[in-house]
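Missing here: one protein chain of the complex. Every other protein chain is in place.
To keep things simple, chains are lettered A, B and C as they appear, and every chain counts its residues starting from 1.
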Amino acid sequence: MSYVYLYALLGVSLFVLGLNALIVHAHLLRKILAVNVMSTGVFLVLVALSSRNEEVLPDPVPHAMVITGIVVSVSATALALILMLKVNRATGKNELPDRGRD
Amino acid sequence: MELILGDVPWIVVLIILPLTGGMACFLFPAISKSLGLLTSLAVVACVWGLGWQLEEEGAQRYAIGGWGAPLGIDLYADGLSLLMLVVAALVGLGISVYSCGYFSPDKANHFWPLWLFLCGALNALFLSSDIFNLYVTLELLGLTAVALVALADGAEALTSAMRYLLISLLGSLFYLLGVAFLYHSFGSLDIAILAQRAEPSPAVWAAVGLISTGLLLKTALFPMHFWLPAAHACAPTPVSALLSALVVKASFYILLRMWLEIFPMVGTSFAQLLGLLGAAAVLWGGIQALRQTRLKLLIAYSTVSQLGYLFLAFPLGTSLAWKGALYMLLSHAMAKAAMFMAAGNILVLGGHDRIAELSSITQRLPLTLTAFTLAGISIMGLPPSGGFIAKWLLLQASIESGQWWWGIILILGGLLAAAYVFKVIGHVFTQDEPTRQAGTLPTTMEWSALVLALVAVLLGLFTSWPLAIMEIGSPFGTGHSG
Amino acid sequence: MERSRWLLPLLLMLCLGLGYTVLSMPEPVEGLPEMLVDNMEVAGVSNPVTAVLLNFRGYDTLLEMGVLLVALLGVWSLGGIPDYRESSPGLVLDIMSRQLVPVLILVAGYLLWVGADAPGGAFQAGSLLGAAGVLLLLCGWRIGNRCSGLPLRFLLILGLGMFVVAGTGLLLIGGEFLQYPSPVARELILMIEAAATLSIGATLAAMFLGSLPGGADK
Partner (left out) sequence: MEALTILNWVLDGLLGVSLFSLAWLALASPDIFKAIVLFISFGLLMALAWVRLNAPDVALAEAAIGAGLTGALLLAAFARLEDISIGASDGEEVQSHIQHDSNEEPK
């Protein structure tokens, strides 16, 4: 039971924590934060499981996938933030109008 | 002729061409309209070239960077992806022709680069055989679709774009976690290699659940469809057409590809669940469509209902059922795009799309009305149309496999579709005097709707060609039967 | 409220299920790392992550540059965001950015160059350039109107454009798409990485600004 599984479990718990926050919170900026925490959780699972046996070097393919994922999530966050500002200007509120269940 | 067609790697050109076109439109906004139209035409030609190549040599695998499957990324083209490419190219051409007349100059500068990048993302998605590469194409598709929905300024469009973006990101993250599980248990990202190595284990069950949930979120299957009607109804018309006809189908394609290759051992219990959800979608979508008072919302709910048919093929599982579902996908894409364009024409000329007061506007739009009615015939599944052939194949498959209750769903769905299409037509063919509203509609907008609707109907007559395309590389042959 | 009554147990079950799956994950019988190691000397760069990012899975990175560009297109098509308030930058920010921006650019250049053999590479260097751009924007600097048209747009598509041009060029001289001939692979990768770094930096800075520079609402 090497330390790697500790981080993998941490990744899963961050994923679920973010999912809970995404559903519960209504403020759009909080939802964007929740999506970022979820993606960090998924990346943690990806990288943690890549160095399971210590003697060989960690597998670089998940590292490349996570770097690509980080750049994808920053561009999605940028678009989401600007869209949130436009929604705020158009509706005066920071939440999605109806029950907004996700 | 053979030399030129033979060795040109159409599979790569199909991805690079729209991306280059998008960059060119971004660089030179002044000529973006002609560049966009030219690229759409060129994409149709490339799809024809690829089809010719696949006809000759069967399914084609292309190793990018020359590294081969486990290390590098492979592109794979067989009958299933070719059919999806044909749908994307033809509907894409119709949408490009329609958008030439639809957008104001400054909106057009933003529309064309995004639209061509969306075309590139669709082609890359239909051709890729690497599950992480599918994640990147899904993300590219989601971001372009959200940006296009947000082109329509107005509180309703922006809130639905925001909700669509959050759902799209949520779906992509579920999908990515599933990819992580698959990679770490079988050591490869390529679908063909995963198909050989996959055997049931907790990781595979979790991956099946996660990937299916993520993709069902993006395909807006019944319980997770709440984001679709608002997004498709408030978006600019060509955007709602491309969302309903193409973007929603892309995640269905990935689920189908995964289901046929990596998850055949999943068994019937999960397939029955998908079938039930599909049946619920058919009924719920139809009922909701009946209750709408705005035309575009009615068509959007009709999309929710028609998507349900595609999922009826999962519990049946025979290759006949898959062909029926794909035929439904093909004819629905054509018919739904035509319907949305017709609704757009009415909205542009009349300023509103409340169904009760449509008749005064539609007196001046005969071509648009014929397009709407022909598309309605295909949506209902009346004999001469593609929709009828698709429902016929699905009906046949359900009777052959003994699960007759899916047949009942097909018939009920057809009745509901007839109800909401005739509801619109009932309001439209009255002899009110036409409005004296100023302004006329560019004819290209009416003709592109009519041509797409005609194709949807002609699909009912010329069925051999699409069915032959689906056979290349026998994507369903390896699928589990029953 | 009623929603959290069924939500929390569901999420806890999901967490336990995923946790159990992660712990019971079987070791892949033939993993990718072994195959990767004996292909490394042909890859042209010795840093395995850069080799995977740029050479083995270069197509992913190409689409990645497309995602960045599309996000910026989306941000610009939304437009209409009030430009950052033109408050004059405080003394501290002004002096700090005068010191920091040149250093950031230097470090970005180093990261780009060292990426071939040690941790670093296009994305890290590009984000540092983006950070330098953000600092400049905070100080009230704006790109001159003269070059906020075509030159800026060309810089923004440089990354994706260089990837596509290099890929099709290699295709035309007889290889597969994006197949680097191994003697010249290192130089090709560095060229593509340099273009990618520039356009990532420009894209991230433009996304921070939020609206079209020198555009309608200027």
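Here, a residue touches a chain if its C-beta (ideal position, glycine included) is under 8 Å from a C-beta of that chain, and two chains touch if they have at least 3 such contacts.
Because the structure is predicted, anything quoted here is derived from the model rather than measured.
Along subunit C, the points of touch with the absent chain fall at residues 47, 49-50, 81-82, 84-85, 111, 119-121, 123-124, 127-128, 130-131, 134, 204, 207-208, 210.
Remark: the residues of subunit A touching the chain excluded from display are 3-4, 6-7, 10, 13-14, 17-18, 21, 25, 27, 29-30, 32-34, 36-37, 40, 43-44, 47-48, 50-51, 58, 63, 66-67, 70-71, 73-74, 77-78, 81-82, 84-85, 88-92, 94, 97-98.
Just so we're on the same page, only the chains that are shown with their structure count from here on.
Summarising the inter-chain contacts, the pair of chains with the most C-beta pairs in contact is B-C. Between the CA-based centres of subunit A and subunit C the separation comes to 18 Å, rounded to the whole angstrom. Distance between chain centres (mean CA atoms), subunit A to subunit B: 28 Å.
Distance between subunit B and subunit C, defined via averaged C-alpha coordinates, is recorded as 30 Å. Shared interface positions of subunit B, i.e. residues touching 2 or more other chains, are given as 132, 136, 139, 143, 146-147, 150, 177, 184. Across the assembly, subunit C contributes residues 18, 25, 31-32, 36, 57, 60, 64, 67, 70-71, 74, 78 that each touch 2 or more other chains.
Within the complex formed with subunit C, the subunit A residues making contact are 5, 8-9, 11-13, 15-16, 19-20, 23-24, 45, 49, 52-53, 56-57, 59-61, 63-65, 67-68, 70-72, 74-76, 78-79, 82-83, 85-86, 89, 101. Put simply, subunit B touches subunit C in their complex at residues 9, 12, 16, 19-20, 23, 26-27, 62-67, 70-73, 106, 110-111, 113-114, 117, 120-121, 124, 132-133, 136-137, 139-140, 143-144, 146-147, 150-151, 177, 181, 184-188, 197, 201-203, 205-206. For subunit C in complex with subunit A, the touching residues are 3-4, 7-8, 11-12, 14-15, 18-19, 22-23, 25, 27, 31-33, 36, 48-49, 51-53, 57, 60-61, 64, 67-68, 70-72, 74-75, 78, 80-81, 121, 123, 200, 204, 207-208, 210.
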